[in-house]
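Okay, so here's the structure we're looking at.
One protein chain omitted, others in place.
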Amino acid sequence: MTTSHTSPNASSATAASAHDPAFLLELYRRLVLIRQFEDRVKFLFLEGSMPGTIHQCQGQEATAVGVCAALAPDDFITSTFRGHGHAIAKGLSVQELMDELFGASTGCCRGKGGSMHVGNLAKGMVPGIAIVAGGIPLAAGMSLAFKLRGSRQVTACFFGDGAVAEGAFHEGVNMAAIWSLPVIFVCENNLYGASTRVDLVMRNPRISDRAASYGFRGETVDGNDVLAVLEATRRAAEECRAGHGPVLLELLTYRRTGHSRRDPCNYQPKDEREAWATRDPIERFAEVLREAGLADAAALARIHAAVDAEITQAIEQARRAPQPTIADLTTDVFA
Amino acid sequence: MTTSHTSPNASSATAASAHDPAFLLELYRRLVLIRQFEDRVKFLFLEGSMPGTIHQCQGQEATAVGVCAALAPDDFITSTFRGHGHAIAKGLSVQELMDELFGASTGCCRGKGGSMHVGNLAKGMVPGIAIVAGGIPLAAGMSLAFKLRGSRQVTACFFGDGAVAEGAFHEGVNMAAIWSLPVIFVCENNLYGASTRVDLVMRNPRISDRAASYGFRGETVDGNDVLAVLEATRRAAEECRAGHGPVLLELLTYRRTGHSRRDPCNYQPKDEREAWATRDPIERFAEVLREAGLADAAALARIHAAVDAEITQAIEQARRAPQPTIADLTTDVFA
Amino acid sequence: MKRQGIAEALRDGIAEEMQRDPAVFCLGEDIAIPGGWGGAFTVTLGLEKQFPDRMINTPIAELGFFGVATGAALMGMRPIVDVQYGDFLLLASDQIINNAAKLRYMSGGTCQIPMVMRAPIGATGRGSQHAQSLERYFIGVPGLKVVAVSTAYDAKGILKAAVRDGNPVMIFEHKLLYGSKGARAEPGAVDATSEIPDGDYTVPLDRAVVRRPGRDVTILGWLLMAHFAAAAANTLASDSIEAEVIDVRSLSPIDYETIGESVRRTGRVVIVEEGPKTGGVAAEIAAGIMERFGEHLLAPVVRVASADVPVPFTPVLENAYRPDQARIVAAVRELLR
Partner (left out) sequence: MKRQGIAEALRDGIAEEMQRDPAVFCLGEDIAIPGGWGGAFTVTLGLEKQFPDRMINTPIAELGFFGVATGAALMGMRPIVDVQYGDFLLLASDQIINNAAKLRYMSGGTCQIPMVMRAPIGATGRGSQHAQSLERYFIGVPGLKVVAVSTAYDAKGILKAAVRDGNPVMIFEHKLLYGSKGARAEPGAVDATSEIPDGDYTVPLDRAVVRRPGRDVTILGWLLMAHFAAAAANTLASDSIEAEVIDVRSLSPIDYETIGESVRRTGRVVIVEEGPKTGGVAAEIAAGIMERFGEHLLAPVVRVASADVPVPFTPVLENAYRPDQARIVAAVRELLR
């Protein structure tokens, strides 16, 4: 059981040449879509036109996009309270997400879920589980279903560094291991669980090392390099489909926004923030695309503009979307 | 963080010479006391004169005796549903235990605890926690108290191989690690959790390996060699008292009796049972004592006879011990 | 037709459902180890021979495997998951309450969790941590159905109905009623055997049942207490007090139709519950009866329950903890005085 650590600054310009240009531009579009979605939602939230609370993923877009791009449409993901990016990457529409955040009955959870529980089973995403690590046993169970039915589906299970301390992580991961279940455990290690830095809650903060003690393979990947994430996930998915059991991917990344709502992140040291700012996943991938000659500044700008228009349109529509009625309070409890 | 594996058949005859003969004979007496206690209790149970259910430790006596002999009187242990041996080793009297098993108000828990919850705080033993792994966070907390108070006490936390899969193990052990708490995690690996063999529930059944992933030292010890257990525990206790944090001891042993009550152990293969029968901790230690010239057959027989008399006497007394009255039902709920 | 105990009837029910539907599988500790006991109370004994791939032994990891069951159900499987003792449900309660019971609602009705949970409860000489009555923790969980089985007939029929239901269903069973045999036989066991018909049948998850008709007072109980209530009614009958005994059976939702029909006639109610009186299921039933049938009540509803204490080990105290026939009889007499 080996654990390999990829350098967080490995360039992926050469890797790019192995892919179809349209596919690469679509990856880029998804990164931008997530970023702009999150930035606009943050604004809506701060101006008070969006209810509830939000947990956002600015700076972490490459984990969601890289993982989901490696999955088949009938593969599944589980997510957390921080699920907007995962949802967009897995193919939920901006509209169904925006409607959900506005509490509309046209939202992906008909307004009953909200920001922490976005998902759409038809698109392969379980509603976000907002109990830290709560989605890990769930993912193992989903993959147990796949195994029992003999299907080739896999589950990619997203969780944070904070989740590693939970009993649910330990129990879920161990069962996936002993039954060789097709789960890719995707730990988005953004160095913090809420305000708590990883090194305060584990003696060895190299999370991929954990896999060995359960008897399977772990790998640390530059989580701000979308192609590195994509490749690692593809390898993991292949191993899963071959029946070798789970893989733990530790994706190193950084949260460039608050933990939730109006958090000013005073616990993140300035130099750390700045260092990670230079590793922004979108800027880095833009650089890759430019270096590979796949897109110039104008082409990228057109993507940004199209995304902007899509989101603006979605917001307009979401504001006018129908809200549930009181009668909906008691529906959807039982099948 | 090293993990060392001691051969399960390492002889400890030479080790014996390092100890005071009276101390060694007392260790022997304790092993015999536990064995005979358990055998007599089993008989009482089967003949129907003892209420409730029982979980016994025949074959595992050296883990309890070796660990507790390395502790100071003001050190603490936590135990499980299988706690009779731990209790005797930590210095609870046969009488207070026997009374408890008979449900008498003179029992160590005044008849309210029963077999699964024997303990006596005044003697350094928390009532057995019968929720598998439930005592592990408790032990970490006890040691946190020691650390906060600046005392030099340690906690030895007994649990089985089955407990390793529980979230409580993971969470408790991790907190002990990050806060460098003085806990000796004592895993009595008897190869089975109830009827389930260890290799069914973990891909890597070398439990001491787990310590590394939490960042501390683990060690596998021949759990049927009382001196090896004693030495390993002494080393661990020293490390704890020096502030280096927890140690995980995996003590390899075997349960020679049923998991509980009338279990015929049909899930234990015959050859496995027989192989372990040749490694009986009491017979092996008797051999050590004889080889070291510390006791001949007659001397050992005297110990057995004295133990037998003590237990017979305790049973007689326990049968006549006073039972709680109905009024006791509602006492001891609140302080 | 054959006479069976609850353990056997459940075993047959599980086997028949697994036979009928390949999506059904079992998950739990020690449920299918050759040479083992078939779970803590022999319910699944031997099923691994018939269904080698669908009897899944878990590590001791209740939170995890209840989550695994939930995930499998979400993907269309129909897991039957059990704990060895109901007390361990507390370890799994996050997955049960926060995930299994809520996922349908929070997904706006798009997720479905067809999952059966089984838990043995009751004070049976094992001390505080293997003895609790756990019903109270689950009846107030929207999205979860809760039932309690006191006869073999019901056990099989309810198990089958639960497997076919589209929701998470928690089935409580009582250790003294299983009729487990051999080494797992239970001292103090009470006969809960039934004549079991040969064909397929189900028992609804939302129906109480009148075990004994009567006009003077309604006694409500479930699990072991349904048996004790029936025994108390026999004693009372020799005194010319005709008690109607209802096995509440479906603890969530509660069948107020059956209960109300009785209460309207008798005007007097005694609810019998094993478990501390405060915060028990009987509180909900008492409040629910007052709300719905208050004008028919001739006296306040009486609860006969355990003292507000953890379960003690020693038999003399455990017997005082567990409501018994004598306490039920006394409560009825007092109520009718």
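Letters A, B and C mark the chains as written, and numbering starts fresh at 1 in each.
Everything below uses one rule, namely that contacts are C-beta pairs under 8 Å (C-beta built on N, C-alpha and C of every residue); 3 or more make two chains touch, one makes a residue touch a chain.
Keep in mind that this is a model prediction, so the values were computed, not measured.
Undergrad: Please provide the labels of all shown chains that the missing chain touches.
TA: A, B, C
Undergrad: Sort through C:121, C:196, C:282 or C:316 and give me the one touching the missing partner chain.
TA: With C:121, C:196, C:282 or C:316 as choices, the missing chain is touched by C:282.
Undergrad: Identify the residue among B:121, B:277 or B:326 that touches the chain left out of the display.
TA: B:121
Undergrad: Which residue, B:33, B:140 or B:165, contacts the hidden chain when the whole complex is considered?
TA: Candidates B:33, B:140 or B:165; residue touching the omitted chain: B:140.
Undergrad: Which of B:72, B:275 or B:333 touches the chain that is not shown?
TA: From the options B:72, B:275 or B:333, the contact with the absent chain belongs to B:333.
Undergrad: For chain B, which positions touch the chain that isn't shown here?
TA: 76, 78, 107-113, 117, 119-122, 126-127, 129, 131, 134, 136-146, 148-149, 167-168, 170-172, 174-175, 178-179, 331-335
Undergrad: In the complete complex, which positions of chain A touch the hidden chain?
TA: That gives, for chain A, the contact residues 51-53, 103-104, 109, 111-117, 129-133, 162-163, 165-168, 193-196, 200-202, 258, 261-268, 323-326, 328-330, 333.
Undergrad: By the contact definition given up top, give the residues of chain C that touch the hidden chain.
TA: Against the left-out chain, chain C lists 63, 87-88, 90-91, 93-94, 97-98, 101-102, 105-106, 127-129, 136-137, 139-143, 252-254, 275-276, 278-284, 286-288, 290-291, 294-295, 299-303, 307-310, 312-313.
In this text, only the chains that are shown with their structure count from here on.
Undergrad: Which chain lies the greatest distance away from chain C when centres are computed from Cα atoms alone?
TA: So the chain farthest away from chain C turns out to be A.
Undergrad: Calculate how many whole Å lie between the centre of chain A and the centre of chain B, each centre taken as the average of the chain's C-alpha atoms.
TA: 46
Undergrad: Could you give the separation in Å between the centres of chain B and chain C, each centre being the mean of its C-alpha atoms?
TA: Comparing mean C-alpha positions, chain C is 36 Å from chain B.
Undergrad: Distance from the CA centroid of chain A to that of chain C, rounded to the nearest Å?
TA: Comparing mean C-alpha positions, chain C is 41 Å from chain A.
Undergrad: List, in ascending order, every residue of chain A touching at least 2 other chains.
TA: If we look for residues of chain A contacting two or more partner chains, we find 167-168, 170-171, 174, 178.
Undergrad: At least two other chains touched by the same residue of chain C: list those residues.
TA: Where chain C meets two or more other chains at a single residue, that happens at 58-59, 61, 63-64.
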